[in-house]
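Omission of a single protein chain aside, the complex is shown with its protein chains in their original locations.
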Amino acid sequence: MDLDFSPAEQGFRAEVRDWLRAHVPGPLPSMDTPEGFAAHRAWEALLADARLSVVSWPEEYGGRGASLIEWLIFEEEYWAAGAPARVTQNGIFLLGPSLMRFGTPEQRRRWLPRMARGDDVWAQAWSEPEAGSDLAALTSRAEPVPGGWRLYGHKTWSSRAAHATHGFGLFRTSGTRHKGLTYFLFPLSDVAVRPIAQLDGLPGFAELHFDGVFTPGSMVLGEVGEGWRVAMATTSSERGLTLRSPGRFLATADRLVALARSSGDPVAADRAARCWIEAEAYRLHTFATARRLMAGEEIGSAASMGKVFWSELDLRMHTLAMELLGDRAGEAGWLDGFLFSLAGPIYAGTNEIQRNIIAERVLRLPR
Amino acid sequence: MDLDFSPAEQGFRAEVRDWLRAHVPGPLPSMDTPEGFAAHRAWEALLADARLSVVSWPEEYGGRGASLIEWLIFEEEYWAAGAPARVTQNGIFLLGPSLMRFGTPEQRRRWLPRMARGDDVWAQAWSEPEAGSDLAALTSRAEPVPGGWRLYGHKTWSSRAAHATHGFGLFRTSGTRHKGLTYFLFPLSDVAVRPIAQLDGLPGFAELHFDGVFTPGSMVLGEVGEGWRVAMATTSSERGLTLRSPGRFLATADRLVALARSSGDPVAADRAARCWIEAEAYRLHTFATARRLMAGEEIGSAASMGKVFWSELDLRMHTLAMELLGDRAGEAGWLDGFLFSLAGPIYAGTNEIQRNIIAERVLRLPR
Amino acid sequence: MNFGFTDEQLALAATVRDVLRAHCPPAALRSERRPAWEQLAGLGFFGLLLPPESDGLGLGLADVLPALEETGRACLPGPVVETAVVAPYLLPDNPKLASGALCVTVLPPGQAYAPDADLADLLLVARDGGWRLVARESARVVPRSGVDPCRPVFEVAFDDSEELGGPAAPALRRAAVATAAQLIGVARELLAVTVAYARVRTQFGAAIGSFQAVKHQLADAAVAVEFAAPLVHRAALSVDRAAGTADRDVSAAKAAAGEAAVLAARVALQAHGAIGYTEELDLRFWLARAWSLSAAYGTTAAHRERVRTAVLDGDLRRWP
Partner (left out) sequence: MNFGFTDEQLALAATVRDVLRAHCPPAALRSERRPAWEQLAGLGFFGLLLPPESDGLGLGLADVLPALEETGRACLPGPVVETAVVAPYLLPDNPKLASGALCVTVLPPGQAYAPDADLADLLLVARDGGWRLVARESARVVPRSGVDPCRPVFEVAFDDSEELGGPAAPALRRAAVATAAQLIGVARELLAVTVAYARVRTQFGAAIGSFQAVKHQLADAAVAVEFAAPLVHRAALSVDRAAGTADRDVSAAKAAAGEAAVLAARVALQAHGAIGYTEELDLRFWLARAWSLSAAYGTTAAHRERVRTAVLDGDLRRWP
């Protein structure tokens, strides 16, 4: 057992740090505004030029084939440098891994490099009004037509969809519940997108209405009727390591300690210090998980422990910040993070469901 | 709305305070030892001589007919004075109210005055090995014989039974679940009592084995087959106001603040101060509840809120004390209280059941 | 010892509640800055705490607590606490207050911004332990980013001001108690709305309110509100009587009410899911109010610190 970074890993960290120091822009406008969306896309292109947008992907798709440890190093440096949030997040973390695993060679060649540069920006379309946590209950459907499919139905809580170019999600092609769902990619150009304003007035989410939107047969990911299996692989990646690297929490914890220090309140300081250590615990735990994944092990249901831990840590950190800021809580860059952290225990499987999974599949309590 | 004690109430407080100042003994041995049990009984007799053992009971049974507010005042003064724990507690708080409500005049005359002086000490016999929280599942039974009943079965978690003189509990006389249970009183002299040692090695509880123990017909409380109704009235009193006056928590909170102050740790001080205020909140809430009861209202399921609040407050206070005492936790009178507080969220309906009650009967969520 | 509201106190609250139901429905929160103010003024709401000489009713803070709770429950916008509670105490002789003709805001010590300052005719600014009175025309107010769309905050600068006699603390205590009462109302409404939603929203084939995890979260929030409320009621009485413990009692109440409301907001959002803070639902107004009021007139942390300091300094007096 050791915790030593190799010389190559140390060199990679130095390269990333130097590049970020030279290139990270000042705060960009919110990515949920048209100008902010454009600015974030430009930033993604700059990252891609340095082959830093998807470091863990194969070189042919724009990455560096970086190891999991290198990816974690990249994330630490990225967030510590105060770099912008990733407008491509849903594509590169949710769809990307599924495309690599289930996509045809043609699909991979066609979509992955554009995704890596932010040329295409992908929105996920999982939830429906009556199927939030219970994905198997969804009712949107696809009907075969010559050359492809027509999509019908109503999706909601599609992050970034107000400005994104493409979407991905499950549609029913036959059967009930888990059976007969198919995983579709589709351009958003023909979909009726209704933005949903959040507390800050910006459309972080959108509703998607499909009224016979056409998507070609080449846009089916995996086999027809196998969408649940493909989606679960994606979802388990969403719930697992890849979406939630520790880097962002480490950076938040550092900022929180500075805020608590300036408050002079020892109790707030204690809460901040505790969060700071918990962010370290998440980092160390992730190193252990990375080792297991690199050794070919599966994490499986244990990933639910990580989801509960990081989402509640993130919420605790932002709640403390809001409390310390008092009536200045609308400023200083914490409000966005607070609103985002509120969604943490909800999305990608609510924490109630995660705790059921921990109890039933990790601890083996009866259903 | 006011929070003013009347001159009579203030006079009562002064009388109680003066009497306690003059009579409260130093620490007695544990009531779970034979000598401690005797010492606690002697203290009860002294209290009874001053008509302070059951102030809220009618004068004919040894009380003063004190109002609920006066009883709360008595309890505040009692615990603030550091007076001994009440060895008669299960009798006077659990059985006493049921006897007054359901007992025949003869039963009341016969049992209540002796209970008030500690001449008889009563142990409760609710739980069975397979019926803890789920009282309706109990299987101990009573069979009619000339002149009375014979009791069969196995009860457990009977507090104080190792030294008590009498017991009370439910036995099945017919039917299943809630139906056909009868509420019996019985002398412990013929019951096989097996003490259960706790962590401190003392028998705070005992198992009771009934192998045809005879109890006369005069020892049935309420109607035969109506035991569930009688017990629920008792239980709702156990879960309600009478067992858990704020006085004990207020005294604990005062001691805790002193302990935290001496630690010099601001975070511990904050936790202690928070507990101190919560004890105040419980006191104020109890004044409001007393007003409703005195106006003839029922508290009903809302009592579950009190149970959750006081039991978790008590546990939090003792946990903090244990943490502050470090390796001296076995001393200074906190360990007993800690062990007792651990049982708080379990007995008289676990807090999980209480939260179900709050959700279903107070908030009206679906079952 | 009669620790419950009188019929008169409850009747006042019921009247206010009826007015707010009629004139401050959730839809009004999306479009109006001061819905129902005219109707409340018509009831004499703004004169409740004023002395009879100024056309007021001369009531105590405890008398109006249930009515203030209703303003929280309705998420009533506008500087309610400032105009109806602080101003009557600091400007008891002002002839225009009782009719509701004056709108007042407050910039408390330790805070950066004043709520609704753009609407105010008068600004009360805490400075150097006392109060300064600033007329609207002497003040420059600049909007700042806040968390509550119905309680916008403003930076305030001014040249001319008038000094009011007396210390800042008594009026601040009243403001904190009134805000705590509003927080209790906010929390109760959050609970009620969430219970209603949990009864009808189904997932995995059952109402989510039938899942024990949802039940227990709501039960915990209900317990927090249930035991914060008597602290608020006591604080009002303790302020009205000028009890020696008033300062500590007020801080205990404000902290507990703020925490209960923030917990209720957390549970409400968790039960509703992401829809909870979007414009789809009205819930977001109550969430935002829980957050903004928990920081008003002293953050929860600041009030906790005051309680801690008092208790640690040996002030273990209990009132009553």
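Here the chain labels run A, B and C in written order, and each chain numbers its own residues starting at 1.
The working rule: a residue touches a chain if its C-beta (ideal position, glycine included) is under 8 Å from a C-beta of that chain, and two chains touch if they have at least 3 such contacts.
This structure is a prediction, so every number in the text was calculated from the model and none was measured.
Undergrad: According to the contact rule at the top, which chains on display are touched by the left-out chain?
TA: Contacts of the omitted chain with visible chains: A, B, C.
Undergrad: Using the touch definition from the top, which of B:Met232, B:Ala302 or B:Met322 touches the missing chain?
TA: With B:Met232, B:Ala302 or B:Met322 as choices, the missing chain is touched by B:Met322.
Undergrad: For chain B, which residues touch the unseen chain?
TA: Considering the whole complex, chain B reaches the absent chain at 130, 132-134, 137, 157, 196-199, 201, 205, 263, 265, 267-268, 319, 322-331, 335, 339, 342-343, 345-347, 350-352, 355.
Undergrad: Of the residues in chain A, which ones touch the absent chain?
TA: Residues of chain A in contact with the hidden chain: 1-6, 9, 69, 250, 254, 257, 260-261, 266, 269-270, 272-274, 276-278, 280-285, 287-288, 290-292, 302, 305, 308-309, 352, 354-356, 358-360, 362-367.
Undergrad: For chain C, which residues lie in contact with the unshown chain of the complex?
TA: Here the touching residues of chain C are 211-213, 216.
Everything below uses one rule, namely that only the chains that are shown with their structure count from here on.
Undergrad: Drawing the touching chains as a network, do you get a line, a ring, a star, a complete graph or other?
TA: Per interface graph, the chains form a complete graph.
Undergrad: Could you pull out the chain whose C-alpha mean position is farthest off from that of chain A?
TA: B
Undergrad: Measuring from the mean C-alpha position of chain A to the mean C-alpha position of chain C, what distance in angstrom results?
TA: 38
Undergrad: Let me have the rounded angstrom distance from the C-alpha centre of chain B over to the C-alpha centre of chain C, please.
TA: Chain B and chain C have C-alpha centres separated by 39 Å.
Undergrad: Could you put a whole-Å number on the gap between the CA centroids of chain A and chain B?
TA: The separation of the two C-alpha centroids amounts to 53 Å.
Undergrad: List, in ascending order, every residue of chain B touching at least 2 other chains.
TA: Residues 266, 270.
Undergrad: Mark out which residues of chain C touch at least two other chains, giving numbers and ranges.
TA: 214, 304, 308
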